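Here's the structure we're looking at; comments come further down.
Missing here is one protein chain; the remaining ones are kept as they sit in the complex.
By letter and in written order, the chains are A, B and C; residue numbering begins at 1 in each of them.
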């Protein structure tokens, strides 16, 4: 009879060092580090055209992995059961053409043995979270796994399911919260972000969130995606489709490719606010080495375009913050006037410049940011003076 | 027999105009508009000192209302039942001294009739969400109400409870999601942010979130608070206490006042990312008119200090973004070099300056931001040149 | 600050003596003793005629209390809210005319103060299980209370709610399980009979079951009623209506009066199997003293009729068991034949007669049962002989 392993020995458990795992999925794509894993794609692989349309649209746009089901766990035996191996071949082609890792669900040991040769990540669905024989089998493969939480699994059971895989030697486990069963039919499931937060205090494994299955309604996906990143998730898995309403499965929750890109864009400041990065740059770098099907010049021109798009987005944010900064400077000016303090405060300016430099990681660039900040402070002083003069003229 | 009112006539329902309600709580404090309602304070009012400590710490720091229970709905009849009217008097004093609205729970018609004279907002707790006689009574008062979702109430039942209040003529209803019952004991309740998102598509009423009761553990509050704002909530209600572990009730979920301030600070970029504002400025303005207990000079010095604190935070963000911007510029430089394009692209620079100006709302400031951007672009050009020279020297 | 009462002092708790409480409701009607409390009646009191029809049909037929709502806790403020005091007057009239205790729900302290003068039992509904101010108020009244379990109340919370009433001095609390919220919409709620069993091991208070609200579908009521009694419940509360489909509220779950009587009849052997008694006899006795509106002769004739009905039911059961007994005797005969044992076994017959006598509680009757058993054993012997002869004739 096997001896019970004590809690101290659980492989999935967060240790006192608080060290988090980073699971490598493919060259340049990981989950659990600073850069988020953003997975997009349809519920089911339906055709080669469909998958090319999806990959072309998402590639290099802040999405760093593609999903698509070929073995479908449908509630009814008479519903579409997936394209099977034919669908796998399409995923293989997509992975090669766009240099994006592909993720697909397996429902049995046989599926796993076939899909392991094509997929970059195997997915275990909610219904199989405690299919222990499958977990043990996956534990013997050398392949990253996304393990979805069962419909009414406790967090302890969820981690124990991960432990089944890790006990076999496969440590590349990514957990995925996808909503739990509740009494309310207003949403398909209840996305348990509290569970995500609690899991991060229990395990070192990366945790991603699937807002699509959680809510079951496309108009709710964006808000829940933002919430997931805000509470510390390591990534997202979102169902999107070139023509959502024509999806052969889960049509109600799939979003369009355009909507997917909008969501990804909206995530940038949220990710930043919690110390994370969207995957754009990583992909860019990876792509630069890998793109083979386009002429180099075209590729570079396309990349220049895409970097400029990112710069534009950054500039919009910086401009907004600069305005806010200058407004606060004016408030400070007002207060100084009433307190009869001089407008210029050299000590304070020096402090700001020092602090600003500390927030840059590359010295060469820090120098330039310092220069820019001098112009910012100059602008502040000028505004304060203008304000003071205006006031005086009013008084007079 | 009363005739059934049809769905079209439901007062709580979102109409086709998508117009959202903004509930006015006190001078300068509302819920449902652009500025968030951030409520802090202890589970129970325990003493005058305790409440002064809380209000002093939170006032003008991004928290715009104070909560404190005086009638406590305790599971056991033998547990502390609250300070009652004595506690109400303390709340009244706090409201006046710090010019902050105060919120307290009422559990019966009698409580409501007493508290209505002191509290700025009455709260109906989860256990009384379907105490219909109480709801009808509150419906006849002219006082804002925070209505908490029942432990296992559906969203439809939640809105119907609000409708009971509105049917009586009181439209100042703020909904509060605070976690629902589930099978998992890892968290006290499951915070249903999907429910918040769904509610915003069902009703025009403001919706705030109470992450403290939802998770029941202080170490989870911050992450859930950020998630709530990210998914569109109109505010937060967070339990904080000068000495959390000594709280007479719900000690396990209360956070310290310092932790409260940190959370509020971390919310600033999240709020911004979803088009909302933290309440700092509003409070600042309100306070300037109201503070009476401090000498004017001290008040101004204190405010100068607090604005500078905010400027520092802004500068940290701006510096990080500037570095990122310059790094991207260097990437652009590299690409341009390989594509044999000139480093300077006047048309592009002009576009950037135009766009930047558009992101500022005040013309006077836009002009200054434009100037600053010129220095940013100059820094970019210099970096690109330095990079090019370095490469050449390496090649050579 | 109130000192926490320790667990040992909880008034609702089952003590080591395992003594169960019996709550007296009216002359001859109690809950928690050997005789079950069977409550029938409509969801809402709709008219005097309706209630007379109900009471006439149920009176003296195994139902010993009448329910009817006059203050209705409806989800929508625009739905029928009950007849109020007018309905109370009808209940009072019914109670007097038929000498049956009446039960009605109160939703506020005001309701309780009015209803206490008319109703024999006050009911606290699920939505008010933790309306602590109401519970405290009821605790000061001298009136039996049926406290319904909240939609998602734990058993501990349920008992604590009872404790709120008992802490005030009112010990006449009857708990009522009525189904809890779950994720499945196949039934309105999930009837938690495991909860009933667990409660009986936690508290001395009587526990009844409301299968109508639990399932929400009339075709399920009978099976759940039988299950409730089989698992040890002290009674039932069932919604029935003269014209169920015309009920102003909860029409889908109300059963007809005929169906109600059938259910009650089907409960007789179940109650017996678990050592309980249906309330027929108790009522009969009570009625004999109380009926004033019928001529004595008519009343007696009617009672004769009703006892004979019960005898018929008993005879049907006894006949079935006798046949079974005789069949087993024949099997014994066969075996004896093959084992070459004599058909008559005087020692065994004596044992059976002794045992049979022990199962009777009145000596006078035991004597008669002994006589009857002699004729049973004689019939057995004759059958065995006939069987033996038949076999032989076949062999020959």
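Details
In the analysis below, a contact is a pair of C-beta atoms (placed from the backbone, for glycine too) under 8 Å apart; a residue touches a chain by one contact, two chains touch by 3 or more.
Please read all numbers here as calculations on a predicted model, not as lab measurements.
Among the displayed chains, contact with the absent chain in the complete complex occurs for A, B, C. Contact with the undisplayed chain is limited, among C:49, C:86 or C:219, to C:219. If you put the missing chain back, the residues of chain A touching it would be 1-5, 73-81, 107-111, 127-128, 130-136, 150-152, 156-157, 160, 163-164, 167, 181, 248. By the touch criterion stated above, the residues of chain C touching the omitted chain are 152, 154-156, 179-180, 182-187, 189-195, 197-198, 200-202, 214-215, 217, 219-220, 223-224, 226-232, 266, 269-270, 272-274, 297, 300-301, 303-304, 307-308, 310-312, 314-329, 331-332, 335-336, 338-339, 348, 352, 355-357, 359-362, 364-366, 368-369, 371-373, 375-376, 379, 382-383, 386. Where chain B meets the chain that is not shown, the touching residues are 152, 181-183, 185.
Simple rule for what comes next: only the chains that are shown with their structure count from here on.
Its C-alpha atoms superposed on chain C, chain A is turned by 180 degrees; the angle is given in steps of 5. Chain A and chain B have CA centres that are 24 Å apart. Averaging Cα coordinates per chain places chain A and chain C 59 Å apart. The residues of chain C that reach two or more other chains are 152, 181, listed in rising order.
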